[in-house]
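Okay, structure first, notes after.
A protein chain is absent from this complex, but the other protein chains hold their places.
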Amino acid sequence: MIGVGVVGYGYWGPNLVRNFWAIPDAQLRWVCDLQTERLAGLRSRFPSIEITENFEDLLNDSKVDAIAIATPVSSHFKLAMQALKAGKHVLVEKPIAATVEEAQRLVDEAERRGLVLAVDHTFLHTGAVRKMRELAAHIGTIYYYDAVRVNLGLFQQDSSVIWDLAVHDLSIMDHVLPQRPTAVSATGMSHVPGEPENIAYLTLFFSDTLIAHIHVNWLAPVKIRRTLLAGSKQMIVYDDIEPSEKIKVYDKGITLSPKGRSGDAANTMKVGYRTGDMLAPQLDMTEALERELREFLVCIGTGARPTADGRSGLRMVRLLDAASRSLAQRGAIIQIEQERVFA
Amino acid sequence: MIGVGVVGYGYWGPNLVRNFWAIPDAQLRWVCDLQTERLAGLRSRFPSIEITENFEDLLNDSKVDAIAIATPVSSHFKLAMQALKAGKHVLVEKPIAATVEEAQRLVDEAERRGLVLAVDHTFLHTGAVRKMRELAAHIGTIYYYDAVRVNLGLFQQDSSVIWDLAVHDLSIMDHVLPQRPTAVSATGMSHVPGEPENIAYLTLFFSDTLIAHIHVNWLAPVKIRRTLLAGSKQMIVYDDIEPSEKIKVYDKGITLSPKGRSGDAANTMKVGYRTGDMLAPQLDMTEALERELREFLVCIGTGARPTADGRSGLRMVRLLDAASRSLAQRGAIIQIEQERVFA
Amino acid sequence: MIGVGVVGYGYWGPNLVRNFWAIPDAQLRWVCDLQTERLAGLRSRFPSIEITENFEDLLNDSKVDAIAIATPVSSHFKLAMQALKAGKHVLVEKPIAATVEEAQRLVDEAERRGLVLAVDHTFLHTGAVRKMRELAAHIGTIYYYDAVRVNLGLFQQDSSVIWDLAVHDLSIMDHVLPQRPTAVSATGMSHVPGEPENIAYLTLFFSDTLIAHIHVNWLAPVKIRRTLLAGSKQMIVYDDIEPSEKIKVYDKGITLSPKGRSGDAANTMKVGYRTGDMLAPQLDMTEALERELREFLVCIGTGARPTADGRSGLRMVRLLDAASRSLAQRGAIIQIEQERVFA
Partner (left out) sequence: MIGVGVVGYGYWGPNLVRNFWAIPDAQLRWVCDLQTERLAGLRSRFPSIEITENFEDLLNDSKVDAIAIATPVSSHFKLAMQALKAGKHVLVEKPIAATVEEAQRLVDEAERRGLVLAVDHTFLHTGAVRKMRELAAHIGTIYYYDAVRVNLGLFQQDSSVIWDLAVHDLSIMDHVLPQRPTAVSATGMSHVPGEPENIAYLTLFFSDTLIAHIHVNWLAPVKIRRTLLAGSKQMIVYDDIEPSEKIKVYDKGITLSPKGRSGDAANTMKVGYRTGDMLAPQLDMTEALERELREFLVCIGTGARPTADGRSGLRMVRLLDAASRSLAQRGAIIQIEQERVFA
């Protein structure tokens, strides 16, 4: 039995509480939020959970092994660092922290102490993304990854649409693709005076001809959640709006053959076209958050690394930071700092 | 009755021939193509049309008032210039020419001679685009223009996907928006060694907070032809795949109000949300090319400027050229040369 | 404050409990179910609610003013009659009872005692159906009503797909159309030996040229929930699968004009076609069940008739019964018994 505390009971916290509550291996001991009125309904529904405004209560409870943090991004670093220093395992909402330096320090602290540091990139645990990762290994050379995530969404006031939405696509891409981006060019705009960007376009470059692009937008009349993943053998469409056929695999593409017969330009290729069947594989419909929390608990027990560990959280913050800097310079290319190799 | 000659009888030429043939005001006198086998079927179907491999025949026929050019881009300048110098009105396939300088010289030549120089941007004459232009004037401050034009398409060997596909979206945007872009950042990639880019992303900046983005791609598993046009009062979706409801107007968006009561930050705004009806207006289903050719003939008769005249063709080439240069520098911002003011 | 008891805590009961719990005017006092293990989670979540296996506890509690019944159809009559005889207002799951006679007796009992008898036809309280009813009054002469409700659904063992699914469409139709059907022809089939029909087609005739048709099916590979409602002025499509644009109004149809100039057949008409805009009106997204329960409580307080009262429940059972008899005779026409006029 692993003792758990949750801090932050706003938009996402209730989902953490509901799922921890349902997992037999977890004992949900505390929920903490500064706005106590949010906690009102909790006591009658989950009478065995303690409620507090004081984060220290969680840190001081020796039966709390792990703390899940679902507060605004700006507070992630402080709360996660306190928890790690108190010897607690930590699950943090995405993104892991507000700056690269903060993220790096959390990773270092967790590794030094041998504690689990996980980031709540819930999409990685959906049946659709797990299937896409599995399929991506067999579609040949990957040409591009193109994601669109737009709708009339909640404008965040302390972070741009990149930190709010692109973080999802960056983490899915990081999970699905074997390669990691080396540079980014981003553009975007704010349409509300004084507020961060509500529309953004990111192009990510890699060391070969793979290219990735992400379009995120809080101000669209329709909801689109579509990713194209094209390989030399097959092409995948991941449409998260579809109720059941979220993943479609197209057996189509181009074929390349040398262009000329004899003394032609050696490098040029003739392009042919190939079309075949489309398959929509059945997907595991288990709730993603439940899978993720179960994995977190297993990692605490075994010392295994979670799917989205601190290092992947740090990689995401590096990308978000680089994209934001490029956007500020209207698309100027920014190199991505590569992952430090840990001894 | 206006005498017409068509040069180029490959992919698009037959459409020009079929439509000119059906318009009573036009007398289609010549069709010219270097590959005579293409012209074989013409004689039996349209016995009154003369067939030739020799462009001079069209230039020398004093009953030919206008020449339509549907040959590869690289030959546009030479053929159009010859036609203008022979005193013929000219309709050229898009893009008008392969370089800014060529386009500029054609515009100058036509203006000097008082001849009609039109560019075949057929989409501008569709019911959908005409309706979008009409509606765009009433949707408030325009926030962004976002176009996607992807499918498994014919790889062109002498021009990138920007020159082949983005030219459509740039000309539609030019027609629909009152503003003109001031700078561009483009990215893209070629996946066929030695060939031009088959995927590209263009961001266009304007003098205010308007931003435009175009995604063009010859290597997509599904066909998407969708444009989002968001204004402060209404938002429009133009989906060219839809058989009839191609234009949808959404009466939704955000509302802005001052954030605080008293001494708060003066510049910040509170964002609210507004949702309402969606309307799909009935569209004129007349064939776009027929409308375009009729307009071309009217302009010859009256001296009026066609919807897509030489100057708009030149503007498009400037954008294509700037985008290509930005792409070569992985997104570096390129300023758009502004239109020369004609005296 | 109106005291409420709920009997039946299987598939639908938890929705009743959750909604009654959230309505300040209701005091949910009892939940009753024979399978006590279903009630286990209730006590911790709603500690103030009493739990029992004994329906008498609800009948005997003088603070219980109303009872909601969410048990299998076969038990509706007995439980509802007991409740009415104990002086309780009653809300019953659809269909109100298993036979016309049972339904009639419940209606009579409620009317005699001046108690509210409501049927839980939840769809009538959705924004989409309320909008369709509102629009139907302005679409001219109604030509037809065509509903399809199919998917891979739960096979019921004690009732056919007509009683399980067609009851939804019949009640929506009853609510939307001013006319009432006079006869029915139904066909269908069971594909599981010994079990009731899992696919059925109902045609309903009216006193004029209006015709209605309902296709219900538990064994379809895709989910379809679409209703076409065609009038002489406008045509409506109600697609319940659409996340937001569930109702679309098409300004199209036919026009009729006398066929000939002089001595032609006087009765024949020339048919023309008319097409116009399509409008998807914004819909009220309030939860339908909450609206319905609030209305039930208001009716108890004021004596008003609920949208789906006992009489409409009885009409539905008459239709279900007639359709089942027609189906057994492979489409033989069955007249619908008309509503008894109450003094």
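Order as written gives the chain letters A, B and C; numbering starts at 1 within each chain.
One rule holds for everything that comes next: a residue touches a chain if its C-beta (ideal position, glycine included) is under 8 Å from a C-beta of that chain, and two chains touch if they have at least 3 such contacts.
Computed from a prediction, not measured in an experiment: that's the story for all the values here.
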From C:S185, C:T307 or C:S324, the answer for touching the chain not displayed is C:S185
Pick out which of C:A22, C:V222 or C:I241 touches the chain that's been left out of the picture.
-> C:V222
Touch with the omitted chain, as defined above, among C:D25, C:D57 or C:D146 = C:D146
Of the residues C:N19, C:S171 or C:T203, which one touches the chain left out of the display?
-> C:T203
Touching residues on chain A - with respect to the absent chain = 245, 251, 275-282
Against the chain that's been left off, what residues of chain B make contact? List them.
-> 44-48, 223, 241, 243
Touching residues (missing chain, whole complex) on chain C | 143-144, 146, 148, 150, 152, 155, 183, 185, 187-195, 199, 201, 203, 205, 209-211, 213, 215, 217, 219-222, 228, 230, 235-237, 248, 250, 252-254, 256, 265, 267-269, 271, 273, 275, 326, 329-333
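By our rule, only the chains that are shown with their structure count from here on.
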Given over half shared residue numbers means same and under half means different, the chain B/chain C interface is same
For chain A and chain C, let me know how many angstrom lie between their CA-based centres, rounded off.
-> 43
Starting from the mean Cα coordinates of chain B and chain C, work out the distance between those two points in Å.
-> 53
Chain B: which residues touch two or more other chains?
-> 275
